Every structure is written in C-alpha cells, then in structure tokens.
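Missing here: one protein chain of the complex. Every other protein chain is in place.
Here the chain labels run A and B in written order, and each chain numbers its own residues starting at 1.
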C-alpha cells in the first residue's frame, strides 16, 4: 500500500508493500489461483491491476509471482530461456527492489521461476512453481475474436474449430503450421494456450512435478496446471504431434536435444546455433562440455 | 570462438541514464516547473487526469514532465501510481446540475435559462500561429487583449470573461456580480484530497461515481434555493428541460444496485451502461474520437445534437457513516456532454429523443462529445436498432479503448521473440525445401508460405 503522507514540497512520499501489490490485491489473485488449480486449464478471470510496467510485458506473470512470493523464496526470471535478456533483467530487479528476495539463475536452486516463451531444459522438480507470462490466454482467440463466443465453446467443450484449423494447415501446407503457442488439452477437459513457448517445450508440461501457473495481465486471466497432470498437444492420428529437432548440437556446450537460438555471425550466411537456455548451457560448460565454437570456460565471461 | 552477448543490466542502466539526460534537454535552459505545466499546459494535465483516472493536477504535471510530454506515457505513470492508493470510500454522485459553470453551450436552443456561456474555448479562434506567444512578450499582449484576466491562483482553470456569451444580444451572464468572478476553491494545494473511488462495489467513471439514474441526467431542475450554492445561478440541464415535456427518454431509474467497478473486477460481457461509461471515461481520446466520427459518417448513425456541453466545478462529497451525512471533500473540474439523438419510437414507446452521455475530468470537450456519441451507439440493442458498425460493438469498443493496455501490447512487439521466430524459421525452411523438391519432381506448383496472424 502506498503511503499518502506528503513531503514538504506537497508531493507524496511513496513507499510500497512487500512485492508491490497491496494485500487485498494479493488475496484476490490468490483466490483466483486456487480456483485455477481446481479447474486445470480453465481461464479464471481476475481483476488484474495496473502495474508499473507495460501491459504485454509480463504484468500477468508479475502479479502471479507477487501474489505467491514469500520472503524465503528464491526467484529465477527468464525471457527467451535466458536470465540475461533485458526484460528478464528488468523483472528480476523489480522483485529484488520491491520484495528483497533472493534471486538465482540456476534452475535447480529456484523455488519460483517466472518465464516468457521457454521452459527450462533441466527438469523441474516437485515443490517448484513455474509462472508463465501470457499475452493472449485464449487458444481460440485467433479463430473467434469474441470472448462471449469462446467462453461458450469452452463450456460446451466444443473444440472442433481448433481441430479444423489445424487440419486445414495440414491440407494446405502438409504440416501443422503452428510452431509456438501450440494448443494443449489439460486433464482431458480444457483446451489451453501454453503461452508462446515453442512447441518443442510442450512435452515438458505433461506430468511435470512442478506447479505451473499462467498469468495474463492485460487480458485479466489466470490459469494453472497442477503437478502430475496430463497435458496433451492436439494432433491427428495421421499427423501425430512432433517437435522440432535441430541438426547440430549447441556450438558452445555440445548439448543435443535442447532448443537452440540461431545467431547470425556475418553477412555471408555464417551462423551458429547455441542453447536458448543460458543456465543449462553455462552449467554444461562448467562441467567441461564443449562445442564447436567454445571458448575455454571462464574466458570472455564478464 | 564465440562469446554470447551479456550485459542486459548495464545496458538498461545506461539507457535510463541517457533518457534522464534527454528529458532534461539543454541544461542552459531553465528546467520546466510543475506550476508552469499545470498553469500553461492545463489541457494536457486534464487529459492525463482523465485517462489516468486520477484527479491530481500536480501529479499529472509531474507525469507529463517525467514522460517528456508523451501523454500516453504520462497516463500510464498516473495509472500505475493510482493503483497502489488505498481507498477510503465512494463519493456521493456528483451533481452536474449544481455545477459552477465556466462554459455552457447548447446547440439545440438559441437561448435558454442560464444562457449560453462561451467561456475559455478555442472555438471561433482563428487558427493562426501567434508570434507574440513565441516570446515572453506574448504574455502581456494576451493580458491586454482580454478584458478580464484569470487570477493567479494555481490549479484553477481560467475564468470566463465577463458577459462573453451569445444569444441574440441578450447574452445572459453566468452571474450578475462584477466581472462574473466566480469564487475559486480556497483549498491550499497541499490539503487537496486526491480523489479516488472507494473499494467495490462502488463504481467510477474516471473516479466519479456514476449511478444509473442520477449523474446521467436524472436530477430535477434546481430551485433557486438549491442553486444558491452555484454562483452561476440556475442553469438547468437541457435534457432536464426536454424531460419536463416528455420529449426525451427519462434517465434510467436508480434501482440502488451498486454499479460494478471496472478497476476492481475483470470486464465481462455483456457490460451494463455504468460499466461502459466507466470504460469510456478513461478510454483513449483519439480512439473514441475516431469511433464517434465514424458514427457521424454513417457507421451506425444516430442523428445526434449536442443538447449541452458544460464545463466547470462540481463538489465532491463523501457520505460519512458515523456522521450520517455527506461531507464535502472539495471540487473538481469536469466537462459533461449530453447528446440528444433521434429515436423513431417502437411498439411500446412513442417517438422521443434519446440520450448519449459523456463526462470527463477537466476541460476535454472533444473527449466528452466523442464519449456521448459512442455511449449512444452502444445502446443500440435496448433501443431496438440494427447492429451494423464497430461503434456499436461493445466487445470491440471496450476491449480496445484503453490506451495503456493498447500501447503496452503494441509496444511489446519490441521485446525479443527469437525463440518463436526460430520455430517459424525452421518451419519455413522445411516447407521451402519440400516445395523445391516437389517442383523438381513435377510441374511447378505455387504454394503459399504459411500465414501467421501476429507475433505474440
């Protein structure tokens, strides 16, 4: 809660509550989280607040994190899999400033991981919570722009529209042309938008030991997947769900079977592929793994 | 050998230092003061208060300064501050009929009780750049041009010059007192109450509580006794005058249902009128202007007349439970627009005029008028009109009118998206390879690249 006392100049002296949000707002979000967990994959409307960062930049995830965060939690924030991207840095420093909690870049040390667009490569463990930032929570939104209509479709469990869309892709392109924010069915009932993670990450959501929470601030929705819950990516018998496989391993740590970023090295077609998950890559390098373009570990580190 | 780019933290720090420097501008030029912004850029302050939903001129001025004059950024700053403020209660609905009027015009009647009061307006100015304003000398020129000048009181908009009105030469003035001087609020700025709505279930429109019925148009014409508080003398609202003859639909009755509060619960559809008006009151002026304009051009035309626009001060009071009566907190400046629209009548209703309503903080006529036009079009269903245009579509209008939401989502496209882009790259490459293989195998066939709606 903000102190209203004015200073001599007449301007308010401003102090903020632990983790920025006032307690009533936290309770409101907490209640929404409990209902979200009780109805896996269903989008619970919540009275999203205006946050001191723009809508679309993680206000939903930030509100969820602020509502669950305790003094003893250890927070990790990633964007594009990396702890060091500008938005991840900005959100992490927001919680360092407003909550004074410990932060980490190590997936295994974190109790809460807030993410935009990725799920870490290292398997999550029981007791961890991963909080996804969600821009458009409604998986049917691009097929049907009206909230009144999509809500009815969910109520009737009428997901034919989505199946038709995916099948039209196959008919037209020979592939399902959705590569990220790939829809999933949760616990056999609700079709859910997993946030814009690459579909490469979808299988990590299934039967995860961690609690998965999703916050969409601008669209004012919270949803959840409890631990050990069935999460199935939609597909067809003749076109089973498949994830992207990279032809070469990470150029820095040699990891295979992980998601890679493509880095353009010059204007002559030179490129390399490196781990999108910077913690995973750094951990492997520290363990002595190398790739085709490795510097000896420790060199060139700022 | 390759070393991944690092240093996000340092880059952000440096960027913000650079921003602070650019905000300050040329250090040899004196820094702009908040009093200069509230005093001389008062309409920018009004807009930040209205769309920021926070009535505090000083904070709005600070936001404008901090935002380097970017008003949407300033609105965002005001909102982010506002959301953390504790709520003490909901004000009693403000009575715009008792407004201390600085400007009041009706386009539907040549003259009417209270008269036409032109007040401080750009209307009828010649839009010629005034060289005199380019120098300090402009100040003096301005002063001599006006018969009366505004007092030097901070935070109070300029008063209307005496007797400036129109109405066939009879020009009733708002007050017979010399120079039409209207007493200004005497609260020192440090004592001003930051006006905030209460916790739910009260509602707000910009922070002014609107109850269906009162606050829209419901109050009766004020007797002279009641109007004693309004130094401008009785100035009944045009819609009330029309209402006396039954020519205009009555304002909806107040059934006592506490209105929902847009800022405390998520918007759900269908939204009732109090909720729609709340959204419009804090909605983006440009967006509402364009929508209102579209209705005039035939996209859900409602044949509007400006029944009345009034701007001035209204008293805000809070009902004190322990005292049992309403305690005045202070005054705010608002602009109200009531449109009078055609309605042919229906099976159950005789032909009569209908209403569109606009109310905003400060002097923002363009916004108040646009709001009234859009409010009226959103009422198409209750009036049995056909739905044919964007301005009638409440999901479309209410979901997109908030510029803080809109700017955040549009601008988030600047954030890194390379993980998703990588996935798209892979798909395109694969499909192009398949396409090339097919083309080689048989007659060329043109396939289109997959189409993706938008990055997320």
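Going forward, a residue touches a chain if its C-beta (ideal position, glycine included) is under 8 Å from a C-beta of that chain, and two chains touch if they have at least 3 such contacts.
By our rule, contacts and distances are computed from a predicted model.
The protein name that UniProt records for the chain not on display, among "Phosphonate C-P lyase system protein PhnH", "Glutamate/aspartate import permease protein GltK", "FAD-binding FR-type domain-containing protein" or "4Fe-4S dicluster domain-containing protein", is "Phosphonate C-P lyase system protein PhnH". Considering A:69, A:113, A:176 or A:234, the position touching the chain not shown turns out to be A:69 (whole complex). Listed residues A:143, A:170 or A:187: the one in touch with the omitted chain is A:187. In the complete complex, the residue from A:59, A:103, A:179 or A:229 that touches the missing chain is A:229.
Residues of chain A in contact with the chain left out of this view: 17-18, 23-24, 26-28, 30-40, 42, 44-45, 67-71, 151-152, 154-156, 186-187, 189-190, 207, 209, 211, 224-230.
The rule is short, and it goes like this: only the chains that are shown with their structure count from here on.
Chain A and chain B, compared by their mean Cα positions, are separated by 35 Å. Within the complex formed with chain B, the residues of chain A that make contact are 1-2, 4, 6, 10-12, 14, 16-17, 20, 22, 24, 45-52, 54-57, 59, 79-81, 84-90, 93, 116-118, 135-136, 142, 146-148, 169, 172-175, 177, 179-181, 196-200, 218, 220-221, 244, 251-252, 259-263, 265, 272, 274, 276, 278, 281, 293-295, 299-302. Only residues 1-4, 6-9, 11-12, 58-59, 62, 76, 79-86, 189-190, 194, 199, 263-270, 395, 399, 404-405, 407-412, 415-420, 422-427, 430-431, 434, 447-448, 450-453, 456 of chain B touch chain A when the two sit together in their complex.
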